[in-house]
Structures are given as structure tokens and as C-alpha cells.
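Here the complex is missing one protein chain, while the rest keep their positions.
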Amino acid sequence: MATFVIRRLIASVFVLLAATYLMYNLVALSGDPLKDLRESSAPNKEQLIESRIRLLNLDVAPPLRYFIWFAGVLRGDFGVTVEGRSVNALLEQALGSTIQLVTIATIVAIFLGLLVGITTALRQYSGYDYSVTFVSFLFFSLPIFWVAVLLKQFVAIGFNDFLDDDPQLPMLVIVALTLLSGALWASIIPGEPRRKAVMFGIAAVATAGLLTVMNLTDWFSYPAITIGGVAAMGIGTAFGFTALITGLKNRRALIAALVVAALGIAVYYPFQYNLSFFVTEWWMLLGLAALTALVSGVVGFVVGGVDKGPVVRVAIFTGLTTAFVIALDRFMLVWDDYANSGRVRGRPIATIGASTPNLEGSLWVQGVDIFTHLLLPTLALILISFATYTRYSRASLLEVLNQDYIRTARAKGLSERTVVVRHAFRNALIPIATIVAFDIGGIVGGAVITERVFGWTGMGQLFQNGLARVDPNPVMAFFVVVGGLAILFNLIADLVYAALDPRIRVN
Amino acid sequence: MSNTLIPEPGHSAPGVTDAENNLELREIEGLSQGQIVRRRFFRHRGALISMVVLAFIVVLAFSSVGLSFSFFGIPIRTPGWWQWTWTQIDPPQDGGRPTLSLIPRFLGGEGLRFGDHPFGQDEVGRDIFAVVMRGTQQSVVIMVVVGLIAVSIGTVIGAVSGYFRGWRDSVLMRFTDIIITIPVIVVGAVVGKAVGNQGAFALAIVLGLFAWTGLARLVRAEVLSLREREFVDAARVAGASNRRIIFKHILPNAIGVIIVNSTLLMAAAILLETALSFLGFGVQSPDTSLGKIISDNQAAFATRPWLFWWPGVFIIAIALCINFIGDGLRDAFDPRQKRLPGARTLAKATRRAKSSA
Partner (left out) sequence: MRISRLGAASAATIAASALVLSACAAPQQSEVVEGSSITVAWNQPFYSYNSNTSFGNATANANIVYMTSGSFNYYDNTPELQKDESFGTYELVSEDPLVVEYTIADGVEWSDGTPVDAADMLLAWAANSGVPNTPEFDPSEFTDPETGEFTEDYPTDVVYFDGSLGSGLENVSQVPEIDGKTITLEYDNIFVDWELVFGVGLPAHVVAQRALGIEDPQEAKDALVEAIQNNDEEALASISSVWNSDWNFSEMPSEEDANLLVVNGPYVITEFVADQYITLKANENYTGENSPQIEEVTVRFITDPLAAVQALDNGEVDVISPQATADVADALAELDGVTVLSGVEAVYEHIDLQFDQSKSGTFNNPVVREAFLKTIPRQQIVDTLIKPLNPEAEVRNSQLFVPGAPGYDETVETNGMQANYGEVDIEGAKALLAEAGVTSPEVCILYATNNPRRVNEFALIQESASQAGFAVTDCGSDDWGGLLGTPGAYDATFFGWQSTSLGVTNSSATFRTGGINNLNYYSNPEVDELLSELDTTIDPERQIEIQVEIDKLLMDDAYGLTIFQFPGVTAFSDRVEGVDPGPLSPTIFWNIWDWTPTDTE
């Protein structure tokens, strides 16, 4: 195994070197780096041209200039841009902002993709399956910049207009959403038409009720989950996770989950109106999450009884979800202050940039600001990767469901939940895990267009500006990072694959 | 934009229950492999509709404004039935608004009519229908050329690599890695900047030269498993040459993987061209492509939406059709993802099996 990894690593380094050589020459030969100066009518044009030639060694032919560049990279220096700015500094900023941009999008896309993929596989050839297939293909076929323009117009500007004066959902929208949610749940739930009809009714009434309450409480101006919402979510997830992981028959799991949820509800007031003011750094939030997991784990362990593992897991998942809902509620608490501040002026959803210039405020305000700026680009990125993940997870689960051992499990009389969650789902995850690894390697480089339309100055901007100005240095910095990540995650994908699936030998 | 399919693990299932088995067998009784595939494909309604729509779009695009390309420096133009060409300038009427109307008069519309410029005109007065048709032509050409080139290269490299293994495999796969390291959009942008002004055909050829990597890996994986099968041994014992074994015995069995992935690749190629045009590295003026029409007219979104919507509709239509066709082909070729019989069908089959026993 170790030899395999080392061999692959060495091969990867050579692969990357060859790729950079190819890339460098492609970029350098793609145009004239002095073009803008040739067009200028500045009296000292000759001198400007001369100084740029000196700055970027343009008198050396690209195949050889590569080695000058390479010598710099070996010393950890990516050189300067046409404007004479240090590429290292640019790269640092760009990488940070791109990672911020793609992380949430990737996580949400994977989560949604898996969820939808699995449900469609379980309901193959149902109306739900067909609609999801159509929708995901549709998303996959949309040019992202085209979507971006629409998102800005309808989601950002439209929604902000909606917020502007007395935001109330119109009756028509409520009816439409009610029907939609009813139809969705009815098609996901298996069984006889009568059961589906009941499900439709429950979902529709719940949706209509929720939306009406939101309208009545002026929710869009003063969003909140309140302690009631937190309690409902906490208890709901307690039951949900227990049902999914151990089955409701496991009383110990249910008790542990409910205890954790109750703890969450108990700390609601102290946290919202006191403790949260002391949270001033992002790492504190992470620390709180870790603390929550720890406490929940301990509760699970104590209550657990004989089979502790699943109970602990149920408790941790419940605890984290409840904590997340409480944090969400805390963010909502500052929404009104944020939206009506002099910098935002009642139009919270942003169309451009990574943050509101000069906005100062607590961690919670900054969080809301990040949210309003991430919303549109994240939506755009999700639309695209969502399709891939649903298709792959659907295919993967379908294939597993047709395997002998699933038949065996069913034949043994195991419940459908056990068959799907314990036997099928885990095996279906194997190929998906490798795809995810591939994708993470590629996603940093894949956000080029998204960054441009939403005014994020990340890796894509670095690449694109460099290319437009025939400036190999920033393009190569981009490429070394993106190519390096691709190779690294390729390797990880192979290893994960081998580790998860004993049938595959790495050689 | 990663469309690399991972070879999915698992084996086909031999020991199925009687009821299921009979049901399956009845379905394919007395049919050749080709017939089975065709039958399964035509049962996929989405794929069937997509095929008709795609054919319609292609015929419309190529017949309406005619062809225009240069063959070894000799410009060739064939006429089309549409009254305008995509370079012709007719002073804009009514701000270039589309003359197409589909709402009948009794519903308060202007009645069914096409008018002179059904899709409208741009700011100097070019007919948008003609321009969009030309763009569609280019996009289709890019799609087909990229597909053909990538499939040929990918299949050959994958097959050789998987069949011979050893040093040939190592060299070819490391070469594939070099190409795969470079994100497609990056290659596209660099290449597009260099050859974009040579027209769509040149752009497509170069893109094709870089787009085969995913397919090569999949074909290799497939060939690796196929070469261990009995029929290959049989062919080898019978004295068949390597070339014959690869092309006559192994590849026909891998055709499912190849076809399915080439459709995905083609859909991705169209979107790639769109993205490149948006970044300004794609097809260059005076020629046009769907992506270029949209990105040139992005700002017209609110004011002259016909410049923005029509090309968008065609891109989505083409990509959607190709994706559905690919999905249909996948269902048809890949027996591992067969239709799970519904509970009622299964019960009925069991009853019948019992009564006949």
C-alpha cells in the first residue's frame, strides 16, 4: 500500500510538471501581452513597453521562459502580474475567497443531491422520479451566467422589492406552495392511493398553516424561529433520527435524543439573550458545536445500555441539529437591525461582492452579511452540481438494490428501513464518495464563471484576468493550485475507493 | 462540469427468483440484442420525444439559413428557405420587436402570425431567427465534432491501455492524467483564445482533442474486466489478432458505456462552448454561436428580452434532449439498472407461475 502511494505520488509530480509546461506555453502563446500598450497614445509608450518587457522577461521565448518561472516557483515565488503585483499575495486572497464561496455550495449540493438521489431511486419510475429527472437535467443544461442574471433579477432584486413595503405572501403563492408541497410528499410516500391522499392532505394543511402564520406575524420583516420552533424542530429531529438510525422501537435511543433536545430547549433563552453576546470570533462557534457534540455524546453513552454506538450517534445528530436551529434563530434576531442599517437600507439580498463595504457589527451581523452575499452564487453553483449528484446517487443505489445480498436481507425478513439504511445505503455511498473526492478537487477551478458574474475576486478572477491579458504568471498560480488539488484528490479518491471496497485492489 | 463517470462496482445478479426471472424472460423472448436495446430505448418516453425534438431543431437550423463554411479557402454557401441570412441588415422595425404572435385573437392576442422577423431584430437590424439558427448550427457542429473526436481518441486509448496493460497502460494513463489535470474550462479558454477566430469547427477539433480523458478511463475499466471473459479467451485460442479481438470482440461489448458517455460529453461540449463565449474566448465575430449571442446581449435582458431568451431556449432544448437521449440509452444498454417490477406485477406473475405449475 505504501509503495503504491509513493509511486503514485511521484508519478503525479511528473504529471503536474508536464501539465504546467503545456499550460504555460498555451497561455504565453495565446496572444500579445503588449497589446494594451500598443494601443495607448501615451507619449512615453516606448518606455512603458520596454519596462514591461523587462518586468516579465518577454524577450525570452515562452518554452524557455517557463524555466525562469519554474525556478521562481521552486523558491516559492509565483512572480508578478502585468501590473507588477505579487502573484503570491493575489493567490492568497483569491484562494481564501474561493474556498469561502464553494464550501457551503458543495456541502449543500452533496446533501441535497444524496437525499433526492436516494428518494428517487427508492421511487424509481414514479411521477416524483420523472419530475426530478427532468428538473435535474434542466438545471444541468442551463448556462450558469444566464441563470445568474435571472437569479439577480428575480431572487435578489425581486425579493428585496417584496421586502420593501409590508412583505405579505399573496394568496396565490400560498395556494401554489401548498399544492406543491402536498404533491411532493404524496409522491415520496409509498403505498396505496388512500395513504397518499392522506399524506397530501397533511402536508398541504401544514404548509398552508405555516405560511399563514408567517404572514400574520410579519415573519419576512422580523424572521424568527422562537422557542416554539426550536422545540418542535428538536423533538421532531429526535424522533426522526431515532426512526432512521435505530428504529422507534429502541426506547433508549429515543430517550437519549429527547433528553438532548430538551437540553437544547433549556439553554435557548440563556444563550439567545446573554451568552451569545460573548461569542465574538468564528472559532468560538466551532467550539460550541464541538461542545454540543460532546455533551450529546455523553448523554447517549449514559443512556445507551448495551448497544451504545447507534444511541450515541442519534444523540449527537439530534444535538447538532438542535444547536444549529438555535444558532439560526440567533442570526435571525439581528436580521431586522442588519436589513435596516444605513449600509444595507432595506435591501438585504446582495447581487455582487463578498461583503457589504464598511459594515461593522457583531459576529451575528457579519454572519447575516455573509449569508446575504453567498445566497445567489451558492444557489447558482448548487443548481449545476445538484444534477450530477442526484443522478449518480440514484444510479448507485439502484444498482446496489439489485444485488443478491439485498435480496438475501429482504428474504431474512429484515424491515425495509434496515435493508435500505444499513445494507444498501452504505454500499451505495462507495462510488459516490469517489465522485465527491473528484469534484472537490475540481470545484475550486470550476467556479470561474460564477465568480465573475457575482463579482467575487477569487481563483477564477485570477485565472481569467491573467488569460485576458496574456499574463502567464497568475494563470499558472491558479493552475498549480487547481491541478495540484485535482491530482491530490484523484489519489485520495483511489485510496478511498480501495479502503471502502475490499473487492478492489489498489494495484 | 465534471462528467467523469466512475465505473460502478458490482456484478450482474444470476440467482433471481422465479417470478422475476420469468417476467424478464418473457419481455425479451426471441429478440436479438439490438432489438432488445431498441425496444427498451423506445419505451423511454423522454428519450423518444427528445430525439424527435432534436432532429427537428437540427433540420430547422441547417435548412433555414443554409450552410456557410470555407473549404480549403473556398467559401461555400448554400441557400436556405428563410428570407434573411444571418448577416443581412434590414433597418429595425418597431425597435426590433419580434413579430411572432402565438396568442389567438379571441384570447386578446394579435392572432397567429409569424411576420417578417418572428424572433425580432438586433440593434443594427439583423434577423434574430436567422442569427439564432446560425448559432444553433455552430453549436450542433461543436457538439458533434467534439463528440466524434473525443469518442474516437478515448475509445482507442482506453481499449489499448486496458487490453495490453503493463507499460502501455502506465504511459497512456499518465498521459491521460496530464490532460485530465487541466480543468476543461481552462483548456477551453486558452485554446479558444488561440483558435476562436478560426471558427467553430477549429475550436471544436481542439476541444475534442482535450475532452476524451473521462471516456478513456471508463473504457479502460470496462476493457480490463471484459478481457478476462471466456469469449475473449475463445477468440484468442482461435488465433484472432489483438486488433481483431479489441475491435470485433471487446469494444462491441463496451458499446453501452461508450454511447452513454458520449451523449453526456456532447451535452457538456455545448455548455462549454457557451461558457467560453461568455468569457470571451469562444467563437469570434463575425461568426456567431448560441453562447456568443447570449453573452453579447446579456445587457438586453431587461430591455430587449428576445435577444436573450431565444438563444437560451435553444441551448437548453439541445442540452436537455441530449441528456434525455443519453438517459434512455443508458436504461436500454445497462441491464443492471433494469426496471424493478412493481409489487402488483410481481404478485400477478407469481400467481400465474403457480397456476401454470
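Letters A and B mark the chains in the order given here, with residues in each chain numbered from 1 onward.
The rule is simple: contacts are C-beta pairs under 8 Å (C-beta built on N, C-alpha and C of every residue); 3 or more make two chains touch, one makes a residue touch a chain.
Since the structure is predicted, the reported quantities are computational estimates derived from the model, not experimental observations.
For the options A:101, A:235 or A:365, the residue in contact with the chain missing from this view is A:365. Contact with the chain that does not appear here is found for just one residue of A:84, A:209 or A:270, A:84. What chain A contributes to its contact with the hidden chain is residues 31-32, 34-36, 38-48, 51-52, 54-57, 60, 68-69, 71-72, 77, 79-80, 83-86, 89-90, 93, 149, 152-153, 156-157, 160, 334, 337-338, 340-343, 345-347, 349-362, 364-365, 452-455, 457, 461.
Residues of chain B in contact with the chain left out of this view: 87, 89, 92, 123-126, 196-197, 280, 284-286, 296-304.
Methods note: only the chains that are shown with their structure count from here on.
Annotation: 28 Å between the Cα-based centres of chain A and chain B. Chain A meets chain B in the complex at residues 11-12, 14-16, 18-19, 22-23, 26-27, 29-31, 124-125, 130, 133-134, 137-138, 140-146, 149, 153, 384, 388, 392, 395-396, 398-404, 407, 430-431, 434-435, 438-439, 442, 445-446, 448-449, 452, 463-464, 467-468, 478-479, 482-483, 486-487, 490, 501, 503-504. Of all residues in chain B, only 1-4, 6, 8-10, 13, 15-17, 46, 174, 177-183, 185-187, 189-191, 193-194, 267, 271, 274-275, 278-281, 291, 294-295, 298, 301-302, 308, 312, 315-316, 318-320, 323-324, 327, 336-340 touch chain A in the complex they form.
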